[in-house]
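Note that this complex is displayed minus one protein chain, with the remaining chains in position.
For reference, chains read A, B and C in written order, and residue numbers begin at 1 within each chain.
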Amino acid sequence: MRTFRLVIACPDGVGIVARVSNFLASYNGWITEASHHSDNHSGWFFMRHEIRADSLPIDLETFREAFAPIAREFSMEWRITDSAQMKRVVLLASRESHCLADLLYRWRSGELACEIACVISNHDDLRSMVQWHGIPYHQVPVDPQDKEPAFAEVARLVHECQAEVLVLARYMQILPAQLCREFAHRVINIHHSFLPSFIGAKPYHQASLRGVKLIGATAHYVTEELDAGPIIEQDVVRVTHRDSIEHMVRLGRDVEKRVLARGLRFHLEDRVLVHDNKTVVFD
Amino acid sequence: MRTFRLVIACPDGVGIVARVSNFLASYNGWITEASHHSDNHSGWFFMRHEIRADSLPIDLETFREAFAPIAREFSMEWRITDSAQMKRVVLLASRESHCLADLLYRWRSGELACEIACVISNHDDLRSMVQWHGIPYHQVPVDPQDKEPAFAEVARLVHECQAEVLVLARYMQILPAQLCREFAHRVINIHHSFLPSFIGAKPYHQASLRGVKLIGATAHYVTEELDAGPIIEQDVVRVTHRDSIEHMVRLGRDVEKRVLARGLRFHLEDRVLVHDNKTVVFD
Amino acid sequence: MRTFRLVIACPDGVGIVARVSNFLASYNGWITEASHHSDNHSGWFFMRHEIRADSLPIDLETFREAFAPIAREFSMEWRITDSAQMKRVVLLASRESHCLADLLYRWRSGELACEIACVISNHDDLRSMVQWHGIPYHQVPVDPQDKEPAFAEVARLVHECQAEVLVLARYMQILPAQLCREFAHRVINIHHSFLPSFIGAKPYHQASLRGVKLIGATAHYVTEELDAGPIIEQDVVRVTHRDSIEHMVRLGRDVEKRVLARGLRFHLEDRVLVHDNKTVVFD
Partner (left out) sequence: MRTFRLVIACPDGVGIVARVSNFLASYNGWITEASHHSDNHSGWFFMRHEIRADSLPIDLETFREAFAPIAREFSMEWRITDSAQMKRVVLLASRESHCLADLLYRWRSGELACEIACVISNHDDLRSMVQWHGIPYHQVPVDPQDKEPAFAEVARLVHECQAEVLVLARYMQILPAQLCREFAHRVINIHHSFLPSFIGAKPYHQASLRGVKLIGATAHYVTEELDAGPIIEQDVVRVTHRDSIEHMVRLGRDVEKRVLARGLRFHLEDRVLVHDNKTVVFD
């Protein structure tokens, strides 16, 4: 079922819901899902409506014009998107296949509603798997001594295919600040720890050394500061003294896959709103 | 913060949210929490608003009169309650203390917003614990050959203290049909299994016999059919071959406590709506 | 690291551990993992040792001969297996791909140590995916009016490829009793509910109807009685009133995949012992 998603963030106040609801009702909009959140701490209000496209007599352009005065009145940051216009996604990976394979499987089986424009990797290992799915594969090796040319090529590819979302599916490279800024809140990374524990490299080694009893994974938007961007989704799994680092890595892979897939799905369905480096996720 | 809770269930349609939001906005009602649910299967719509009491210039009686026409128009089942008018609860227990002690602790520490009118038990074991909390304790022994006099006395006590909610905190007796009907959707039981598995007596024995790898607990409203009422909350905990029935009982106690406390809190905060023997829980 | 796995079940008694430990120590066997379990209820004792193959100066045949007297003395049911001799597995599927794709991915990435002899399906949908992995695919359509010829062909294929383990990866067909008996405790099924809840067909529909707050999946050995065999592994995921049956199916797929993969791995690593229709799982 095709829907429109109206996503709003604005300073809290009386009458916002009424105005928006009235507006939708005046067009006989059939709301299939509605979510609100008042954040007492920041004094902001967040709102998401999902509306049956076939219930509205107007197109998105007309909607945007008609809604603009309300948006101005309440100083809203807002957008309306169409579920039929799927977002264009570029996946970036390195050698490890588990997250990439999982996303490709979910995409192919219709669980992730997006277009996958291409896969970019600094290695060639995953080419065959990607191409079997009918998706272009670009190897862009990264020279550790001079990463700039590689990232210029990554940026060129991303622009060429008009990507709207970047997913770092265990890419193992730090994106340049320029790309982070350009795609603010549109680059999703999976970090293989329960952030803010074990920032940086080799989190399972850190976890084993510290002797924790749970390990986790975190899907977050990438910002210029490493592993410090807004958290979209997290989960954990229990470990014991019996689990070597290799076991932890294997257990962790399942959590990473699950958390990244959920985080990406929330993003694709316009369920994530960012404010003050934190997310509101209307799941 | 004192709030009013407006809880609505009605056949789904266009404009319900707008009408209710407008109504609240026309009184400058400050909505602190709003939840909606459209059930595609049944075609019903469920809604709960929490409104700051000090933002409304009218009292509940005036609210009810003013809102009645809207309620009629949309054939709403509805109520509005005042968080300052705490519900009167009667707890029923037998010999096992874990659920009762947990509820009393949470009540005493302010986590469960209710009045506990009294505790009724068929045994005398828990009297001292209850009385230390300053709560009346009534022992009403149940004669297995003739339960009627006991249940007549239970009904008398329940009416005498004007109970609004009954909680079977491991009461181990089947309430008579008459009381179930009178307190429909207001008697909460904790069943020590993950229903619908292991209905009836000795669920941990049944679970051990079947060799399940998780055991659970279920908080549900009591209906005349045993263990078949609407489920409010459930949870599970992992068990292994190492866990004897005694271990399962101990592990299960923690789940039972947690699930009953959550279920009761949802009920006390008017977060549970019942339709077609299922619940909508706006947690 | 190549290991031998010594798996023992016998009536409990004093001195079993000492005899087995002595035996292993007399050959300088390096034990990398040891697990014991005394079941008070049945009076049986269960034991699993994992021993570095390169620490033993004898081969498995010699081990079996030397150990036989001890086994007889304690009336042991026992086996010793070699991690280097991977079990031959036949996967059976229908149209739904999630469990099959997950197992193939884990097998390909080295997480499931087995040989996959072939995939058998009553449909042709999954052929391309299977063949990309280099695994033979046999379509054996099942005529609902006369299933016998199909199951005769399945049995022939299973025998032909010398299968040691059958995995019903959402096969959606009930195996004939003869095959269940022949492969007792070697046919693993994934049932899409938290057994014993919702036995039989359409468990997510049953779950939605009953209004449960958690849905689950169960990996179990197949016996002649439907969905009643020994449970190997189970897990659950939380659902709410917002989750339609379609959502439950999607959430359930992730649990099914995880539970089946864990259950199969336990089996492949000889971690599962069956007694009295229950399992001891030394994970």
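In this text, contacts are C-beta pairs under 8 Å (C-beta built on N, C-alpha and C of every residue); 3 or more make two chains touch, one makes a residue touch a chain.
Only a predicted model underlies this, so the values are computations on that prediction, with no experimental measurement involved.
Taking the complete complex into account, the chain left out of view touches A, B, C.
Among the residues C:N22, C:S42 or C:T62, only C:N22 touches the chain that is left out of the figure. Where chain B meets the chain that is not shown, the touching residues are 97-98, 101-102, 105, 109, 111, 132, 242, 250, 254, 258. Residues of chain A in touch with the missing chain: 37, 39-41, 46, 194-198, 208, 210-214, 216, 230-231, 233-236, 240-242, 244, 277-281.
Where chain C meets the chain that is not shown, the touching residues are 14-15, 17-19, 21-22, 24-25, 28-36, 38, 55.
By our rule, only the chains that are shown with their structure count from here on.
When every chain is reduced to the mean of its CA atoms, the largest separation from chain C belongs to B. Centroids built from CA atoms put chain C at 41 Å from chain B. A straight line joining the Cα centres of chain A and chain C is 36 Å long. Across the assembly, chain A contributes no residue in contact with two or more other chains.
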